[in-house]
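As you look at this complex, bear in mind that one protein chain is not there, while each of the others sits in place.
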Amino acid sequence: MIAELGQVFLSLALILALVLSVVPLYGAYKNRPALMAMAHTLVIGHFVFALAAYIALSIVFFNHDFTVTYVATNSNLLLPWYYRLSAVWGGHEGSLLLWILMLAGWMLLVSLLSRSLPRAFIARVLAVMGMISVGFLLFTLLTSNPFDRLIPGPLDGQDLNPLLQDPGMIFHPPLLYMGYVGFAVAFGFAIAGLLGGRVESEWVKWSRPWTLMAWAFLTVGIALGSWWAYYELGWGGWWFWDPVENASFIPWLIGTALIHSQAVTEKRGAFPAWTILLAIAAFSMSLLGTFLVRSGVLTSVHAFANDPERGMFILGFMIVVTGGALLLYALRAPRIMTGKGFDFMSRESLLLLNNVFFTVSAAMVLLGTLYPLIIDMMGWGQISVGPPYFGAMFVLLMTPVVLLMPLGPFSRWGKDELWRVVFPLLGSLVLSLVAALIIVAWLDAWSARAITGWMGGLWLIFGSFHYLFDRQKRSRFGLPRHQLGMIMAHAGVGVFIIGVAMVESATYERDVRLTPQESVSVAGYEFTLLEVVSVKGPNWIADEARFTISKDGEVIQEMAPQKRLYHRSGQTMTQVALRPGLFKDLYIAMGEELDAQSNAWSIRIHIKPFIRWIWGGALLLALGATLAATDRRYRLQQRQSATEGVDASAASSA
Amino acid sequence: MTPRRRKRLTAVALLVLGVGTAAAIAITALQDNMLYFIAPSDIQTSELPPERNFRLGGLVEAGSIQRDSESLYVTFTVTDGAHSVPVSYAGILPDLFREGQGVIAQGHLDDAGLFHAREVLARHDETYMPPEVAAALDRAGAPHGVLE
Partner (left out) sequence: MIRLLLPLVTFVGLIGLLIIGMQTADERKLVDSPLVGRPIPNLVLPQLHQPAKTTSTADRLGEVWVLNVWGSWCQSCRIEHPYVGRLAKESGVPVVGFNWKDERDDALRWLSQFGDVWAYHMVDYEGRSAIDLGVYGAPETFLIDHRGIIRHKHIGPIDETILGDLMARIQRLQQEVGA
């Protein structure tokens, strides 16, 4: 009954989304305030029904209703209640529902927080987002309905995949989707701008905080996925360059370019067309990511994951959304090709370079991801592209970005002199080089990677703080939030780079065969396996290896990695034991039992220096973006435009 | 040509040059890091230089797993039903590695026909599952090590 209700709610949301994508747009076209105002009501209703459908699915999960196929495949009687609730997005169908709910949530926020914007403009934004929602609702109802019944239902369900029974995986997908879907806001603003014709810089100003927030969510989502892979998969890696990760990384790279180009367009009116293109691309890449992950077009390794029907649907949807947007762009862009000129040495140029490097990086990742497909279609065989490709390309493309990044804030708009920008930073540059050498010597981590990593990272951190002090000296009021946010984010990149350089250059890794009472020493730490015992959890049993770790003869830590066997699915899972630290992680993962008689196990021991800095850096990036998004000037600006809103909406009807 | 146009033209030329270089480097890097996937039946017919790394895919033959009693050294046979190839590996095998289970081994073939694996990835698709999970499982079985 509840499942049927859920389906009804979804259908109602679809109807509202359909109305939303037509009526306000027509209202804006004919300049009818009543029709435009309908958008707000529709958005509220749309959100309520999406939420109701989501709650219905949660209840079905909570009540163990295995006559619903999706529940039967993703839950079972032994699953604790919190994982039953998170299992809602543990599979394809439910994650789509979550996506829809989030889109509805973003729309609601836009509708509530942007009431001061010109009525016609916001009506167009919401209508465009309504169209996107129509697409996803249709996709869900036609190809991936989470409420489909399975009659007769089994007595017990299969189980949520054990990999997903973990706090990190509970929050990774929602945050990622928040980012993906958030780019739909920037997309909506850009399209509304194109539709309205008043496309100079107005829409950019309004959409900036939204883009920043979406980007912040995406950053945290990706970082969380990386952290999860690190402790859950048992390989000790933090990034694998696999197609699914790349699918989330490509929109992130485009999004990074977008938030920088938006700054230029808002402040100087320069390259507005390019900014529109990026806004279209960021969301299109989110769609492409969804397509790549869900269609089975790339992951031919999973012979079973192919679902051509779903793939074709997303592809068709992409053709409508991106194709339509680009067509509109081609028709309308001539009107807006009025960028302000700027000098070769200027802040605009530096930000343009940022854009070039980030979009080229995105293209590189896309190329590497699609290359196996291209090769195969040419009939040249089946291949995979190894991580070294991505690593090499990234070092190459990001080196100039790192070198130039601190110069950006110091440079002036329009026209500047190279020496004037570089000169004040010479101190920071020298300081970072010297400090890098001292630190590397102190850590005794001599390697080209570590040295260059520290130099680059410290250059970003010192350069950013240099700017902070420089500004604070000059201004009596302190720095505005958007500047603080930028400094924090840039310094975060520095922290991230140091983390990556240290992990990639100074990790100790040993795979050993151990029997109880045997020890192995790795990088000055003595790991002793005391015993291997059996332990029991709610829906699993496990072998647990108990270790003591000593340094210089003193026991400093006890650790107990596990090898779990989940009852229902019969899957084994590696539960890593970690001793996290700001400068060093100790990491033990169990391999397999090699000999039952002597209790010998294969054990993987890692010592990972500075790995927390990778996620710490990402967190700083996201915090910086959030800080910038909540800057006062965005709120002030909205109040200002409220007064001029009425005439503007009249003028902008196209 | 006005100075402004000239400046713009230089910028565009530089941009095209830069993107061109990047593309050239990318293609080279791709060629270097391309790993062919080859099934046991295709090994005879494939023309790969010796020592060239590739990925060997198939099922682990039942009863073929043999472990060394002192180290992590292990040998097993990968088959596709028609042909089979002996594989040697030293290290931790993935959770899903089992007899009869699909595996992908990455490494090279020696003159004697023994495949030296540097990595062993287990395939997991015993049943239909959502792609995100499948991909996550793939990663679980895939030690794309950070160390070279």
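First chain written, first letter: the chains are A and B, and each begins at residue 1.
Please note the rule applied: a contact is a pair of C-beta atoms (placed from the backbone, for glycine too) under 8 Å apart; a residue touches a chain by one contact, two chains touch by 3 or more.
None of these values were measured; they are calculated from a predicted model.
Colleague: Name every displayed chain that the left-out chain is in contact with.
Modeller: It touches the following shown chains in the full complex: A, B.
Colleague: In the complete assembly, which of A:P154, A:G341, A:G427 or A:P538 touches the absent chain?
Modeller: A:P154
Colleague: Among A:L77, A:L112, A:I374 or A:V430, which residue is in contact with the omitted chain in the full complex?
Modeller: The missing chain is touched by A:I374.
Colleague: Suppose we count only contacts with the excluded chain; which residues of subunit A make the list?
Modeller: 69, 72-73, 150, 152, 154, 158, 277, 280-281, 284, 288, 291, 295-298, 300-301, 303-304, 306, 308, 311-312, 315, 318-319, 322-323, 326-327, 329-330, 333-334, 370, 373-374, 376-377, 382, 570
Colleague: Identify the residues of subunit B touching the omitted chain, counting contacts across the whole complex.
Modeller: Residues 37, 39, 41, 57-59, 61-62, 79-83, 99-100, 102, 104, 123, 125-128 of subunit B touch the chain that is not shown.
Criterion: only the chains that are shown with their structure count from here on.
Colleague: Where the centres are mean C-alpha positions, what is the separation of subunit A from subunit B, in Å?
Modeller: Distance between chain centres, rounded to whole Å: 26 Å.
Colleague: Of all residues in subunit A, which touch subunit B in the complex?
Modeller: These residues of subunit A touch subunit B: 90-92, 95, 161, 163-164, 173, 229, 232-238, 240-244, 293-294, 296, 299, 301-305, 341, 344, 356, 360, 364, 367-368, 371, 375, 381-389, 392-393, 396-397, 503-504, 507, 509, 511-513, 563, 571-574, 589, 591-592, 594-595, 602-604.
Colleague: So in the complex, which bits of subunit B are touching subunit A?
Modeller: So the residues of subunit B in touch with subunit A come to 4, 7, 11, 15, 18-19, 22, 25-26, 29-30, 32-37, 55, 67, 69-72, 91-93, 95-97, 104, 123, 125, 127-140, 142-148.
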